[in-house]
Structure formats: structure tokens, C-alpha cells
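What follows is a short report on a single structure.
All protein chains but one are shown at their positions in the complex.
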């Protein structure tokens, strides 16, 4: 499978490596309006390079596109890809605007089974193992899901200003994970925190607790913080009538120190997502390639991307009002207006 | 110190043993309208016995009273004890009715420093250690507190019917723990669950998530369930800018099994509160005895008991409305009307 | 059961508390040639006191004797106790001289079922659990036993000089534990270490590795050190064809710290034997009392004490010669000469 990559930034480089590691895929083209990074990445992987993203869609030898561009371009590039008959793996989020995501969904229509959203954590070996074991009934019907997700340190204010806020930028991963485990969510309650006053100035939060109620009656709690001294805190606990399955944090090695005053100390948590989810990114790309080859619908889907965004919007409103908010349903007559 | 015990049930027996273990206290009288249990308990500890609770207050040689009677009697027995000039350690909750608790507080007035509420978990060695280390600044200012508290199995329906509901009966311990760590709480959000339909019939819940916002900006999450297959799940995690302190579950021994298919398996969690908090009950009694001897105010106080009940009421209302609820403040002109 | 205690030192005080905690036993007499300590201990427990140990054997109301005197007196006091018709719980070791221990065994003769040796670790809840689970076949036939036993810090040189050396003083506990799990030992190999030059001066070692081969073909490794910075290191691992059972170190609480640079850190190991084996001493005394009441033979027996000493002697010789040494068998015609 011949793959083109749009976006040669940090996450684009991750996808380039995953493509190179796949025996079934080849990176053939890297497109980025900023020349230097794309050229370096293309050269390292023996791919062609272009600053004109349109070249990707015009190239008939390209089978699939990985969209790793800034969020504002996701929708147009997803649409252009499917219009050109190519499969797409698009980074999250679909967009920061739910109406726009809905229009994208409508325009993609029945070509949705050619689109995969990059919620990489579904491919983390530990979370996937818990999902599989829960599905096999090991702990009975899932009742409570706890997701702890703390970044080691806040991104620059410049990034935050255009991020859509903590719920659309950071929590969205956890919201998708909640849907992965619990299915449809009917109510969202969010309790936000502003620990660093700088977040008040940009009308954002640096920590939050989100509680989701599923149609099944199960609940999920998400605990977020933009900082965490021991590293990238990524835990998940699924609880049911027969027990609990927990994914604990990762450390670089299994080395433990016992010393005067303290025993059992390991290194800090793997820090940051490039390290913690390195294998998940590779598995995600492999799943995308396998789905495209087999003609099956890749997962998480474009709809999954839209639904996570709807939950992020609901969390944003709940944080503002202190009320339980139902996520906006997918419009029944999906608009076909231009995006 | 000569102590009388009111109530010879399960928790009364725990207090009797703690009194016996104290070098500074002596159990002299056990009062319970049901004769048999009281007589057995008194005999085991060399104490006198009575079925007339009034004997406790009339006995001038009694220095202090431990109230371990059913909840409906707590207020009257606390008041009778302080009226009789005795110090009191009363089991939680103060009462199931906040107005009644407020009147109790008003009537006790400046004798409140003679009353201790039995929130035993403050005396758990692990939770107390975290409290002390947080207080010492080890993780910086507390930002997020996570309390996981799951009972091994639901009590009989007969008990539940008169329990006041999950928030006043079970969560109240965790609400006090949240106040112990975070101080004043300004907002409560509760998401209830009814996993077993029997709980709908009695208008109660068998699981819940409660999120509390403190005046300081810190938040606490409480995760409750009336059942837990691995045992009595009692964990607490305090998170701040410099790190996190966690209290993990207890097992009977430190024995670990590595076998085909599974490694690192310990026994189940200690089950139930009599085992898990055995040492906490002893420390609680010792702290009460020490405070009374020194003439200092024991903690948690009667006011702590009232505030936990106000939070339980707020959680009950939030669970019903889906809204964030502020706990009722202590009436500014405390009523002196008869209780 | 009325118990007399000989020896009012540190370990005597432990036994006094265990007797006080037993509902079936009463401390009636404390004997110690040094007056002060015995008087204080006796007074705390409401017992009589004497500086003449002979009073213990002469008192017909004494049912049982706990021998917690210096090692040099163990044999004579065990013999005097059984001669006086009393049951005995004697601290380890029986003696530092194997021939003397053999003569003691011969003189005690068929009254051996009245004597228990104080190898308290057999009553540690974790080690006992592993012993029971191994016995139940959970890991198959035991093949390899690893005992890690490190003291937090070396005792004073004055103590060491009369201790009989590391194998008879410290390792003897582990040698008994090896016999507890593996039964008869046929060969001993010891590799000694002198890390602190002071131990060369007193012809002793401050660390050692001892490997034991059992008649069954199983082996045990003992890893000893006279110092250990994280505390009293007491671990045991039993390995068989179906898996392994491990007892990990104890910490004061289950509190864990995750901070910048380190995660998962607990407190140091419980330090020292009075803390780590507090419950084991209580269980040991309870087992002694129960055996005497039921007329059954308490365990570990006087013979167990003799066999551990024989292994210590073999280890001492192996350390000197670098050869595998068989422990001296119990003399077939046990001497009846005066001890």
C-alpha cells in the first residue's frame, strides 16, 4: 500500500516511522507547506516531497493518506482524500467545531468506511487487553470506568489559545476511550479547575473531572491535569461485578530501588506520549493498513471522532453551567451543504 | 478514665476492645436495651451492665461515654452525655436529619470540645500518613483527591431502608475524608447508579460518583459501590504539583503467587471494615482518651459530623437534579429549640 | 494456664505482652537475677517477681515456663522445668554447643513433647501461609527455597563475641525455616564474607551465603547480611514445578509516593524483629498455650532446635573449609550423662 503523509511535524514523524515499520505499507510522498521538515522526513524514508498538499490527492498511485496537519485542515483533507478515492487515517480531533464535523460526516456519507480517526490509545496493548477481557466477560458487565490522564506539563500558551480548550484538545482522547468501553453516553458532568491563573486569561482550564453516564447505566470518570510531576500519568480501571482490571503506569525499566528511608521506588512514568504510546501508534497504523487491504471499515471511525467532539462540547457546557448536559445527537438529516 | 458504652452490637464490641487495649481507660458499664449482648460484652471486659441507658448519665463515676447505639438515638445521647458533664465519642452519623443535627450543635454550644465524632478513617495509619505528608508540603498544595470506597457486598434491604440512603450511610465517611484533606467544600455534584433494580424500589442507589469542589479550588472525587468482588476496596490518592501520595489496598499477608498464566497475585483485600480499620478504631479511641485527659478538643468534632451530613444532603439533591449543589451552611443563629 | 517468665530483657518483654494478650494464659511470676527490669515487667503485668530463678521450678502453681534468659542458661532451665513437671517455651538457640544440646535432648527424653523452641518465624502469617499452600500442593513438590534475611545493622561487638558466630546466632533462624519447608538436610555449603574488618578480629563473619541440600533433592539458599540500609530484609520464596510463592517485605503502611524522578516508593522495611515479627510472637505463644492445654507436642520441638544447631555447626565448618559438609546426626545412643 502506497501512503502519502500530510504534515511533517512531531506526530507526522511518528506516522512516518510506523509506515516504515509496516511490511505492507510504503511512504511515498510527504506534503507540508513548510518545506524543510517535510524534505528531511521524506529523505529519511526515501519518499517524494511536496509543499502543495493538492499533489497528494492528484497522485493516482497513492492508495491512502495519513492526515497529520493542523486541526483546521482535517475536514478539508479528509474530504479531498475520499473524493480522490483514497483511504484516510486522520489525526484527532475531526475539527473543533461540531457543526463542521457533522457536515463532514454528511459529505463523506457511505464512504465513511474509508476513514479512520487517530485515537491511538485504543491500540495501546494494555487498554486493548482490558477491552478484550471485559468483552469476554471476565469482570461481568462493566459498571465503573476510571481514567486518569495527566500530561507531564502544559503546552505553550500559544498552542493552548488555538486548542479549543482542555476538553476538545486533551480530554477528547479520554472521552473516546470512555465510548470505546461504555458505548453511547447520555449525560456529561464536568467540574473544571484553574490552578494556574494563566488559564483564566485564555478562558481555559488546566485540570478537570468529567463524569459520563452511559445508556447502559455504567459511568466513567475522567481525571485530567495539565501537569504531573512524576511524568505522563495514564491509567485506566474497569470495574464490574466480578472484579476490576487496571492498567498501571509504565516506567522505562523494571528496576526498583530499596534504600534507607524508601523501598520499592521505580523510575518516573514514561514521558511523554511519543514514548508511552510508541507501540500504540505502530499498532494503529497496522490496523489501518489491514482494514484498507481487507476492505473492512477501520475503527475508530469518523463517527467516533464526531461523537468524542460532541462529548467535549457537552463537557465544556457542563463546566460552565454546573449542570448535567446531554451530548448533541448526530443530525438525523445530515446536511450536505459545503463544508 | 472510666468509660461507659451505649450499644453492644458489632461496632460496640469494637470499641469495647479498644477501651480494653488502652492503658489509660477502663470499660465500666455497658448499656443496651437488649439484655443478652450487653451482658456478654460486659462480662468479657469485667464491666457492669444495664438495660437502662439512663444509668450511664446518672453514674457520677463515669468520665466518658461511647455512643454506639442506632443512629436515631445519637443526638439525644450526645446531649444527655454533655448535660451530665461527660465527654462523648459518638458513632457517625450525628443524625439522618440535618435540622436535627443543627439543633444538636446549637444545644451543645461551647461544650462541643467534649464531643468527638467516630469518623474512624481519619485514624487509619495510611490516610493519616498522607494527611501529615501533604500538610508538610511534600506534594505541594493539594489539587485533586481521589477516594475509592467500595463495600464488599450490600447490607440487607432491611438495613438499607432505614439507612438514609447511600450518601448519608456510606459516602458520609468519604465526604468527611474529603473535608479532612480539602477543608470547606462549596459545591457537590453526584452521579448515582442503580445497578441492582432492588435499589430503585427503596429509592436508593447502589453506586455513585461524587465530585466535590473546595473553597481552595481543589477537587475531590469519590467512587462508591455497594459491592466489590475482591473485597473492601479502600484507596485514596492525593495529587499536587510535586507528585502524588497513594494509599493502596491491604491484604492479609504479603504473599504473592507466580503461576502459569498469572504472576504477582496477592490475596483479596481485607474484608471488611472490622479487619481493614481494626487499628484505626484503636487509634481513634486512644486519641479520644488523650484529648479528654488533656482537656483539648477531640477531632473530628461534632461540627465535622454536621458538615459531612450537609454534604450528604447536597449529594442526594445533586443526584436527583443533575445539578451542582452548594451544601447548606451552618445556621448563623443556631436554634436553641428542643431537639 | 499460669506462666512464669525467666528473663526480663527485650525478648522477655515481648513474651510478657503475648501472655497478657492470651485469653487462656496469665503471667504469674517473672524471674531475673537483675532486679530492676524484672520488677518493672512484673508490675506492668500484675505478676510476682523474684531474683531467684529456682523459685520458678519450686512453685507448684506454675504450669509453664517461658525461658528468655541468656543462651548459656537455656539447657539447665529447660531441664529444670521438665524435671519440675512444667511445659517450656525456650528461646533459641538450645545452646551454642551441639554436644550439650544432644545431652539435653537425651535427658529430656520422652518429655520432649513438653518443650517448644522459640523459632518464631514459623508463626509469621506470611511464611505460615506459604508453608500451608505448599503443603496443599499449590506449586507442586518444593524444589528451591530462597531465604533472604538481612539485619538492619550489626549488634555491638560485645554481643557478637559471645554469640557463637553468625551461623549459630543469626542464620539459625533461617536454617530452621529451611528445615520447616524442606525437612531433613543432608549437605551444607557456606560461603562467608567479612565486609567490615572488625569481624575478622573476632573470627566471625558479617555476611554469608548458605546452600542446603535436602534428602528430597530440594535445595535452599540463605542470603544473610548483618546490615541492610532499607531495614530488616525478610523475604522467602518457595519454587516448585507449578509456580512460586513469595513473601515480600513489610512496610509500616501501604502509602506510595510518585514524584519527579521516582514512582512507586514506599516506606522502608519494618525495622526490626520486634516490629516485623510482633504478630508472630503472639501466635507462637498462642500455639504453645494451645498445645499444652491439649496435651499435644508443640512445634518447633527441642529436636528442631538441636537440628538447627547441627546445621549451624556444619555451615561454620563449610565456611572454613570450602567443602560441602553433612550435619552431625543425632547420636543413636543418646547420652544420659549430666549436662
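Chains here go by letter, A, B and C, matching the order in which they are written, and residues are numbered from 1 within each.
Throughout what follows, contacts are C-beta pairs under 8 Å (C-beta built on N, C-alpha and C of every residue); 3 or more make two chains touch, one makes a residue touch a chain.
Keep in mind the model is a prediction, meaning the values are calculated, not measured.
Asker: Relative to the complete complex, which of the depicted chains are touched by the chain excluded from display?
Answerer: Visible chains that the missing one touches: A, B, C.
Asker: Touching the hidden chain in the complete assembly: which of B:242, B:266 or B:293 does that?
Answerer: Only one of B:242, B:266 or B:293 touches the chain omitted from view, namely B:266.
Asker: Which candidate, C:22, C:107 or C:189, sits in contact with the chain we can't see?
Answerer: That would be C:189, which touches the missing chain.
Asker: Out of C:55, C:113 or C:143, which touches the unshown chain?
Answerer: Here the residue in touch with the unshown chain is C:143.
Asker: Please identify, in ascending order, the residues of subunit B that touch the omitted chain?
Answerer: Touch with the absent chain occurs at residues 229-231, 233, 249, 251, 256-269.
Asker: Contacts of subunit C with the missing chain: which residues?
Answerer: 139, 143-144, 146, 148, 150, 187, 189, 191, 193-195, 207, 209, 211, 213, 217-219, 221, 223, 225, 227-230, 233, 239, 241-244, 322-324
Asker: Go through subunit A and note every residue touching the omitted chain.
Answerer: So the residues of subunit A touching the missing chain come out as 125-126, 129-130, 133, 138-139, 242-250, 252-260.
Heads up, the rule we're going with is that only the chains that are shown with their structure count from here on.
Asker: Could you check subunit A for residues that touch two or more other chains and list them?
Answerer: Residues 229-230, 233 of subunit A touch two or more partner chains.
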